[in-house]
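Apart from one protein chain that is not included, each protein chain of the complex appears where it belongs.
So that you can tell them apart, the chains are marked A and B in the order they are listed, and the count of residues begins at 1 in each.
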């Protein structure tokens, strides 16, 4: 971090997506500043948000612009430099040790894992999204009786070089579902219904609770074999989310059931349930969490969120992620905000005699990368 | 704001009630310092609350008293000056551009809309409460078959000079209800049951989910025609509220359904669900929110609440309100706390290079009045 006197431990960004390799025009870029499915109300712009301030204030200098330039000047410069140079600058200024890429969300418009390694000049690994594999299986054609095996085989193939799995159950059957393993007959019946619908509509979007339960428990089997953690989307997201159905405490019986299995689970984002996530991470040795995505989006309010995330959880159970998608700015801001937030709290702790400088360094190491090294099977890493 | 060096943009208080025009004695005034339906426990007083400190500390000087005078001295002076002078002083010291009055809660003991305009020396407009109109229709006499049309006609008449509608669904069928439009037959059946009960008991209090759904969807029709937003009570209230049933995220399917309709919704108060409300306002272009009422009542803790309310929401989607009722002090304190809170955060943002002074001014304008101007059909206003 050359321009800020900040914590400089290289970070493992354990949950992000690929950057967009193409030049984005005004509308596409602005769309990416909101989780809404719609443009900003008439007469307003998504730039009038905390993340808009962050881009104008914190990212502009990385593109050789004055701080707080106008959005128009920012976009003009961004296009002048070109996506590749912009991506390269932000990714390399992020100070990353590794990026773990969720490959299941619009991969066709984003850089792939090797591309991310190259542009970021750091290690890059894949995390496979369970639902994407299931939807690909259904799209290619399967059968009621064969779906279970087809999915299992496709998942194993897709995960050949992966380091983890991800579930977006929160968006689909939601966390309210009773997350127990379904019987083979139940899976076949549910698969039959779904495949018929896929054939009829031409669209494969998995939401069936039985199938979702099957995906997660098949993932658990593979995770046990390969030493993968399984990521769960929690809390904050786009309009598809019903927040009260994404409270991670709905997963308590599931965590009780899975505690003996030797598989770790990571709760992603979590806001506004990051306190619940912290408590679950305290209560269950196989549960971890982060608030990464939110530190980006809340801009000037970053410190409060991480402060709350630090309250109850062991220092050994919190992770770093940016959840960045498409815009290279978001990887950079995620890392920057995380460092600023952690530094602000630990500086206070040291100043108020709540810990020593050595304790603070240890905490930084844990959350920045050691905890991820411990639970992900990263080639060459040792915690 | 003569006595504080604060943000001086005139505010649109988009949700409040009328002030009490009569002199309030000790007991009546103290009752108004709590949402409880009962007196404070024996040996205690409602003055021993954050709002009590605010009145003694911040309001006393407006009545020419020493800061932190006793409650007894405060009430004596209040009665000496008389309600009209007290109301006039506080309302005119509040720095308001307009007050939007919910006319549906005990209007008989409060100033009406023209009265509020006069005492406040600012514009005043009416917001019509759906449930009050329905209960008046039932009290006057209607019929199972005729209720739907009777309510529609009464609402249109009541809303002749209004600028918005309000629903207290949260207190009645609660936000857990599936908020879809009911069929005419369902409405007639539910109306028949309710009207029979009204006749038997002599009391009209609407709680039936079918009728509540009808009220909201009839309100939506009128709102489309007239450009009204519809306000929803959310979260914190009196003992009638069950908080977990007033989480605004229960409305997510409703917001998905209403997004194409061109009607805006405003979520009122929201605490302790203001983060949920902020996220909904981010996700849906037609959703807005405020935390007004709470800034009043938490006294010295005002800054934290607004800080949380600023986290995730676009600056174009938050509103100001006081939710003040009866006591003129509450309009004044609402405005004061809002200004103090916004100033404290924006001063920090400027100081920490999170925004420019011009950005801060723009944010102040948005939340103080421009957002309300944009979504309410205020005569003569342009956003």
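To be clear about the criterion, a residue touches a chain if its C-beta (ideal position, glycine included) is under 8 Å from a C-beta of that chain, and two chains touch if they have at least 3 such contacts.
Treat the numbers as computed from the prediction; the structure is a model and nothing was measured.
Which listed residue, B:41, B:202 or B:260, touches the chain dropped from view?
From the options B:41, B:202 or B:260, the contact with the absent chain belongs to B:41.
Using the touch definition up top, pick the residue from B:59, B:91, B:190 or B:236 that touches the left-out chain.
B:236
If the hidden chain were put back, which of A:150, A:276, A:290 or A:329 would touch it?
Answer from the full complex: A:276 touches the omitted chain.
In the full complex, which bits of chain A touch the chain not displayed? Write them out.
So the residues of chain A touching the missing chain come out as 247, 249-250, 252-253, 255-256, 259, 275-276, 279, 282-286, 307-308, 310-317, 345, 348-349, 352-356, 359, 362, 366, 374, 383.
If the missing chain were put back, which residues of chain B would it touch?
Those residues of chain B that touch the unshown chain are 34-36, 38-41, 43-44, 46, 48-50, 53-54, 57, 67-68, 236, 238-239, 241-244, 271-272, 294, 297-301, 304-305.
As a convention for this text, only the chains that are shown with their structure count from here on.
For chain A superposed on chain B via Cα atoms, how large is the rotation, as a multiple of 5°?
120
Please compute the C-alpha centroid of chain A, do the same for chain B, then give the distance between them in whole Å.
Here the centre of chain B sits 37 Å away from the centre of chain A.
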